[in-house]
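A protein chain is absent from this complex, but the other protein chains hold their places.
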Amino acid sequence: MRFVPTDEHEALGEAIDEIIAGCGGVDVPRGWANGDTASGRRLWSQLADLGLTGLRVSEDDGGMGGTPQDMVVAFERLGYHAAPGPYIESVAFLPHVVPSDIRAQIAQGVIATTSAAPHAPWAVDAQISDLIYAVGDSWWAEATVGSEEESLSALRRLVVVDPGERTSSDSAAIAFAHDEASLAAAAYLVGAGERLLDEAVSYAGVREQFGRPIGEYQSLKHQLADVRVALSFARPLVHGAAVTLSDHTGPRAVSAAKVAAGVAARRAARTALQVHGAIGYTAEHHLGLWVTQVPALDTAWGTPATHRARIARALRAE
Amino acid sequence: MRFVPTDEHEALGEAIDEIIAGCGGVDVPRGWANGDTASGRRLWSQLADLGLTGLRVSEDDGGMGGTPQDMVVAFERLGYHAAPGPYIESVAFLPHVVPSDIRAQIAQGVIATTSAAPHAPWAVDAQISDLIYAVGDSWWAEATVGSEEESLSALRRLVVVDPGERTSSDSAAIAFAHDEASLAAAAYLVGAGERLLDEAVSYAGVREQFGRPIGEYQSLKHQLADVRVALSFARPLVHGAAVTLSDHTGPRAVSAAKVAAGVAARRAARTALQVHGAIGYTAEHHLGLWVTQVPALDTAWGTPATHRARIARALRAE
Amino acid sequence: MNLDLTPEHETFAAEARAWLAENVPAQRLPSMDSAEGFVAHRQWEATLAEGRWSVVSWPEQFGGRDAGLVEWVLFEEEYYRAGAPTRVAQNGISLLAPILFDHGTESQRERYLADMANGTTIWAQAWSEPGAGSDLAAIRSTARRDEGRQGWVLNGQKIWSSRAVWADRGFGLFRSDPEAQRHRGLTYFLFPLDAEGITVRPIAQLDGETGFAEIFFDDVFVPDDDVLGAPGDGWRVAMSTAGNERGLSLRAPGRFLAAAERLRSLWVREGANDPALDDAVVDAWIGAEAYRLFTWNTVARALDGADLGAEGSMNKLFWSELDVSIHETGLSLLGARAESRSTAAVDGGRWVDDYLFALAGPIYAGTNEIQRNIVAERILGLPRGERRERS
Partner (left out) sequence: MNLDLTPEHETFAAEARAWLAENVPAQRLPSMDSAEGFVAHRQWEATLAEGRWSVVSWPEQFGGRDAGLVEWVLFEEEYYRAGAPTRVAQNGISLLAPILFDHGTESQRERYLADMANGTTIWAQAWSEPGAGSDLAAIRSTARRDEGRQGWVLNGQKIWSSRAVWADRGFGLFRSDPEAQRHRGLTYFLFPLDAEGITVRPIAQLDGETGFAEIFFDDVFVPDDDVLGAPGDGWRVAMSTAGNERGLSLRAPGRFLAAAERLRSLWVREGANDPALDDAVVDAWIGAEAYRLFTWNTVARALDGADLGAEGSMNKLFWSELDVSIHETGLSLLGARAESRSTAAVDGGRWVDDYLFALAGPIYAGTNEIQRNIVAERILGLPRGERRERS
């Protein structure tokens, strides 16, 4: 029993932080939101060199053979930095579905995306992806790009895709892929929530109203404390679900993690917006990147209602 | 359009306040909680003299022929003072169900109670009542007292009763009686919430911690402000439901009033307890009379779940 | 205690309903915070004015109907129920006009009201500054007396000015007495947004619109004619506006009743299979009903001459939270598709747009934290404590 990130996990997180800082930090998602995906693609390539895109690809297929724990550590950092692009699709979902040659390409840094109805009805960011798929309950297919829809999130392009010829696939493997994608989204949400909290705390320390830093006002203090508590109790659910992902209790643990991470991150977003006031509501301030990404990811890969219903079924059957 | 209490309503409320003050104010429910019902019975008799117990009995039957609006004004005051005894049963429910000779007795001040399953499974306070009934969907009956159960509320005794010979009754009239009883409970809850808020505001102004009145702390201030808002928006629903009680939208309006009054009063109870701290948690302080009465009445005469479900059905059918 | 309309009121409401049914554009107009949408919304103001529905509560001489409070609320209910466009003239009509009526000169009323009512002149507010958001008394933009030209010279910077990108004129407070502190020594000015020395910089919002702008003042001359109220008296003049903005006028219940009804309709179409969301829909409906009845009670008391004072703060807390929760529930009902704001999405993607708009509610027109202070101190009478000053 040692339920705490290892030194290797810490090192992985720090490596990701450094690479993102080197690519421009917040300028990466800011550029992406404005249609300039160059630095985002450079980031993708550097993270691929680190091994991130092959984290869940076996060493035989040219990947790192990492664990779900490694995966959540990585996605928490991606969320913290609002890293744009179809990471969930490429890193957490597709490797469990596509054949080994495609897995190997993904490990090497090829950008892949997919739709996976009903929980992921669009192939996110297909317009910048090299490989585009559609996945059903028990099949996968290469897909072609259809119409594009604007997302609630400034960072996501929702692309309708048409599946080509379908290849049968193990439905259990696809179900597992859905769970891992949901868990990746949960980890991303926790990271996003941590960033929103950091932004709010910094701003509260410098912004003054009525002659005092607003961080002295007890009302904002308590709202921020509640965010701290919500995130601190959501995170162990994410890490715990990573540990038990392959157990028979894995699906409910993933659902609990996704629900709690979404609640905590939404609370962080609302509070950060409230602390920043109007400046946080502008597209010029980077806060909005997280404020809109959070509800989008809370909805994607299983809505809270979907995940709660799955837990209810499991608890009733117990 | 003049949606505001009339002068007559104000006068009725003040008369009730005065009578209760004359009977000992908070000592009435305090005594009742300790098993001393004498002042509570004296209060009942004086309120009967005022016309309260005959408020919803026609003048032909010796009552006041009052409106549902009069009724909610009265129950709000009863709730404010935590007046104990089966007022909802005698004043709001039974007059619509029992024959005119019994209505006349109630108007004269005879204390009556009833069970009305499923929403009121016990005949509250039957041990001190003169007339005891059981009411079903389409019948009523005199009833005998069975076992007694302790309530969450210090002010209510839950008495299981056995119905005797059943008399058929108009099911529409019984349904109307249920609605009026629910509305009376809602009004009582709003009054109770107002008292809890008043108690909390007074205490917050005098109690000091860390050298300052706790009412200066923004966190408690904001909690109290939220209670003020919740009660201020629940009250118009109660008064509005009284106005439209006989319309086809009456039932949903009653349900909305009961739900909102319960939410607001529960919030008031939680906040008042938090403001008072440990002293509020003692049986010696009178705050507990309201703190326990509120969840009991929120549950009685249709739980929030029951009332929300009824609204949902109405909205879906619209 | 009644909710009965007089026959006159019923006639008024029926007339409004009929006119709206005939005139409301079938297609939602483009956002009024876009160039194209602004033009379309300005045209709609003209249409409203032709029907004499743009400013029902104003005197007839300025384009109104001399309507009372009850009629005004009825009109607002009908307006939103009909799905009519957002009012691009809103800031002028609800923030500036009451001040012009109370504090303006005869000449100012003549010059500005009629054009405000028909959309010829769209007004933008210029309240906040960087460093003076909810704390308006911290204003630093200046007005320097110019005796020779019989007027004032404005300098400084305003921010969060809604509609200012395309609007015609602005109104706001400037510090005319540099010696005076806080809310003393401020003056209320009216000015054209294309005046020499004014630069307007659009600020894009979270929702992709550009409803806000910054306004920079570099030696902008304003003649005495365009001082509203007495010089130095701007704070008192402006505060009646702030009360208005937070109070009844900005948020008649129609908007929330309409949103709750859209939610109900969405739920009947989309949500019948997810009973866990029933309660949220029901609570939204209860909230909208509560808001409607609360308003009617407020109207009755206002007609009785009650001083509603700080009650606007309760109002603002309630509607801003209700609006967020209606739209969160709407997005929940949409499930995995909630994310799309495409016009091909359910209800044309407006659930996302309206959700993002709702998120701003707890911030603007005085943050909800400030509103809770006001409720706690002015309504509940709790002690002020350590805060040094507050609007």
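Per-chain residue numbering starts at 1, and chain names A, B and C are given in the order in which the chains are listed.
Here, a contact is a pair of C-beta atoms (placed from the backbone, for glycine too) under 8 Å apart; a residue touches a chain by one contact, two chains touch by 3 or more.
Quantities reported herein were computed from a predicted structural model and do not represent experimental measurements.
Colleague: Of the chains that are displayed, which are in contact with the missing one across the whole complex?
Modeller: A, B, C
Colleague: In the whole complex, not just what's shown, which of B:Ile16, B:Ala120, B:Val161 or B:Ala261 touches the removed chain?
Modeller: The missing chain is touched by B:Ala120.
Colleague: Taking the entire complex into account, which one of B:Ser58, B:Ser219 or B:Thr244 touches the absent chain?
Modeller: Going through B:Ser58, B:Ser219 or B:Thr244 one by one, B:Ser219 is the residue touching the chain not shown.
Colleague: Residues on chain B that touch the omitted chain in the whole complex?
Modeller: Missing-chain contacts on chain B: residues 118-122, 147, 149-154, 156, 158, 208-212, 217, 219-220, 270, 273-274, 277-278, 280-284, 288, 291-292, 295-296, 299-300, 302-306, 308-309.
Colleague: When the complex is taken as a whole, what residues of chain C touch the one chain not shown?
Modeller: 275-276, 278-279, 386
Colleague: When the complex is taken as a whole, what residues of chain A touch the one chain not shown?
Modeller: For chain A, the residues touching the absent chain are 1-6, 9, 69, 197, 201, 204-205, 212-213, 215-218, 221-222, 224-226, 228-229, 232-234, 236-237, 239-240, 242-244, 253, 256, 259-260, 308-309, 311-312, 315-316, 318.
The rule is short, and it goes like this: only the chains that are shown with their structure count from here on.
Colleague: In this assembly, which chains make contact with chain A and also with chain C?
Modeller: Both-contact set = B.
Colleague: Can you check how far apart chain A and chain C are, centre to centre, with Cα atoms defining each centre and the answer in Å?
Modeller: The separation of the two C-alpha centroids amounts to 37 Å.
Colleague: Mind checking the centre-to-centre distance between chain B and chain C? Centres are C-alpha means, answer in whole Å.
Modeller: Roughly 39 Å, centre to centre.
Colleague: Send over the residues of chain B in touch with two or more other chains.
Modeller: Answer for chain B, listing residues that touch two or more other chains: 217-218, 221-222.
Colleague: Would you pick out the residues of chain C that each touch at least 2 other chains?
Modeller: As it turns out, chain C has residues touching two or more other chains at 369, 372.
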